[in-house]
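Every protein chain but one is kept in place in this view of the complex.
Naming follows writing order (A, B and C), and every chain is counted from residue 1.
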């Protein structure tokens, strides 16, 4: 029982990452009709926003310590972050420690800017082009973006730890009446889940309760008609793209402490997020979110030792197997609308 | 006994009774029009005839055989062709190719792996297609990309595609919808000409009374999913029930 | 420079085939008559450096390439000569190999066996390489080794740790300097027992592919022999990035040690997750919970950051060896010095093994007096040497595996910089990690005969 609860937590956690990426992807699908293969790259860029921001915070100047030597026998150089100079060692250190949460503020304008630039500079010229062209151009863009990151940050994963306060685990089991230490769950993963829920809620509220959101939803349903009403749908769609980029980016920022970011993490998520979107059903935002959590939880269950021993290899294929079963029993995924991306 | 016999057909969509006890008999070599206000169930009925929808109860017999449960392509192979409200043609293909496809379907059935034969060698089919195109005055357009034609031409092409299969029954779903008066008249003339030249039964769903009264031999009026009256055009004109149905809609 | 792309037998047969209908004119350049593939004819010889330039192991590939370029520089008499000064064999004199200047070509393995073979084939067919080295995974090493065997080229494996490379997939034309899974197990087990006690229950998480299997087998059998119990072992997909679902059940499984048979990105992520789930602070069975990483990589340790603190693992070599454990490991400092001077940071073990392999190849050619693969094989088989940083080393004839000391390391608690992340715990002497050539973990392979390609 305790194991099942743990895996549900894991699934929710994985699911929040899937759901956040899929949410942005399906927004772009639904509103702009664009197959965005660069969406994984946006997630990766978000994670690197956290990396860059923490690098900026830890920008240092060197002082030479004559008493010690480095590996070549030269005097040791020691880096002292400017933050320590500005705020004093203690406050400086804790600012650096809080780099990841702080970089949310830093990443929002950057991701919105990137989204805006991408849509205006590239994507908008591809609305009327075949999906094949969209795939080619966005895939090309994804490669370029990740190569640029690789050129600056190398290919290795870069540890971007969560603040000291969030390291360690929360004894979840005690809340549910289990013995202490049976269900331990890392604080940061709980934070991630809460954060994802917040963002998903915010996006839904935005689409549900603002006129802007109403227009966008109408546009998703029938773009031409909305265009005929004299509403400048294109400008709203640009903003929508920027929001989608921002959601993917924020998913990446907060994910950085969970899995150390590297330049191809976007590609690792890309295929999975497409599967999530399609299983959820094209053009359905709740579908994408629901499918994200569903697949996350199923993946976690399939990874349990008992399950793997019963069905070897199930953990490797569970997501795809479930996707096949769902798509065969429900023609348009869980909540898909008719006629979207079916040609 | 008509070529098409619809008996006691019911169709519900959730709580909505789309068709209620529809009985219809279309005699061979006649033009039978089905009219009725919006939401009367005309399109639902048509979809039941071509296999797109399956009625909840009742039977649909075509030339003595049931069409129920058959796929649209099987029903077509039985001899029913359909013209759509907006012309459905193969837009990416040339006009000639659009004509070749129904001919191949007629000759080879619903599927055949003729992957190595050359299309160029199908001289007989080509000649037949040219004859038909000539009949609808489109011979000069045979190499055109069909998506780039006018709507009128697309409509004529679609009809030619249906007619070249020599169907026993041609279903027309508002063939003049959205057309200008001149185009409508052309279409009426074309249909009349076709009727004169060959043995064919037509079943027309139409809003435009001008078209209906120009073409139809018999008319069925549908209202709220049930046939109201069935009679000759002369008797339908001024029929109180029909007026009531249409006026009721207007009110 | 020679670009003779074909095997001698091939040419003769094609001659016959030409008569039989292909009617191709066949002109042979003189070099074809030396009797082996890509015999160097001019005053240069070309080596092929096939390393991952893209994908997950790109950093290791880049480091290997740095070391390989350094090796070429030293072989051609440039720089300070590096390990040439300390190498026990004095055949190399800085004038290239057999008087021929060393040139090299580079290619990208992408850490995919197909791409690695394509790249290696282009080096053989287009560039006339006589030897191929580099690589950062066992799948690639096995694939390229098999190719070199077929083509009549020498393969000096780079970083490959699976038993299979010199076990069931061993080849006469292939040589491995790097250590292997069995050696990791044999070296680590006594130290693990020493540090954590003999009454331990281990839980294995294993990357679901060949290297993972051999490493798990080696670790389990070595530790079990000394009293440990293996509670469970779970395979994890190679493409996994978030290991939470695998880590979470560990704590309540009754185990008190977690063995992560992971490498590269897998290792970084699974270790990070293990730390997140509090395994480092946890207690189980009344003992402190421990995590073990059988194969350490300094470059990946950098990726894991603070998380490796206090975690035991094994390495083929470490740049601090000579400083800390004395002259037995001579060559280390010479290499670190010239590498550090040139690039500004110490080399990784991947860089070291590639550098050493290149030197060993050059030396074997020089001693054999020929580039012919079979002559090189003969010169390397049973070759005993010293001064290349690992202490006295034997290239065993039976399976072309090097036998030398294994370094057991532990992640530093307070590293001073990003290159100094591990501390040496102990060095396990060669005898303890030596095994019989037909050891069950290595069974099923045969070297075959060396192939000159002629």
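Worth a mention:
One rule holds in what follows: a residue touches a chain if its C-beta (ideal position, glycine included) is under 8 Å from a C-beta of that chain, and two chains touch if they have at least 3 such contacts.
Just so we're on the same page, contacts and distances are computed from a predicted model.
Looking at the choices "Heterodisulfide reductase", "Hydrogenase-4 component B / Formate hydrogenlyase subunit 3", "Amino acid/amide ABC transporter membrane protein 2, HAAT family" or "NADH-quinone oxidoreductase subunit K", the name in the UniProt record of the chain not drawn here is "Amino acid/amide ABC transporter membrane protein 2, HAAT family". Within the entire complex, contacts from the absent chain reach the displayed chains A, B, C. Only one of the listed residues, C:119, C:297, C:357 or C:452, touches the absent chain: C:119.
Within subunit A, the residues in touch with the undisplayed chain are 35, 122, 125, 129, 131-133, 135-137, 139-144, 146-148, 151, 267, 271, 274-275, 278-279, 282, 312-313, 316-317, 320-321, 323-324, 327-328, 331-333, 341-343. For subunit C, the residues in touch with the chain missing from this view are 1, 3-7, 10-11, 13-15, 17-18, 22, 24-29, 53-54, 58, 61-62, 65, 104-108, 112-115, 117-119, 121-122, 125-126, 137-139, 142-143, 146-147, 149-151, 162, 164, 169, 208-211, 213, 235, 237-239, 446, 448-449, 451. Even with one chain removed from view, subunit B keeps its contact list with that chain: residues 50, 71-73, 76-77, 81-82, 84, 88-93, 97, 100-102, 104-106, 108-120, 122, 144-145, 148-151, 161, 165.
The criterion applied here is as follows: only the chains that are shown with their structure count from here on.
An unclassified topology is adopted by the chain contact network, corresponding to no line, ring, star or complete arrangement. Central chain by Cα centroid: A, whose mean Cα position is closest to the mean of all protein Cα atoms.
Inter-chain centre distance (subunit B to subunit C, centres taken as mean C-alpha positions): 74 Å. Rounded to whole angstrom, the centroid-to-centroid distance between subunit A and subunit B, based on C-alpha atoms, equals 52 Å. With touch defined as above, subunit C holds no residue shared between interfaces to two or more other chains. Looking at the complex, you find that subunit A touches subunit C at residues 2-3, 6-7, 9-11, 13-14, 17, 70-72, 76, 150, 154-159, 161, 167-169, 181-182, 184-186, 188-189, 258-260, 262, 264-265, 268, 299-300, 303-305, 308, 312, 315-316. Within the complex, the subunit C residues that touch subunit A are 54-59, 62, 208, 232, 234-237, 239, 241-242, 244-246, 248-249, 251-253, 265, 268-269, 272-273, 276-278, 281-282, 299-300, 302-307, 319-320, 336-337, 340-341, 346, 416-417, 419-420.
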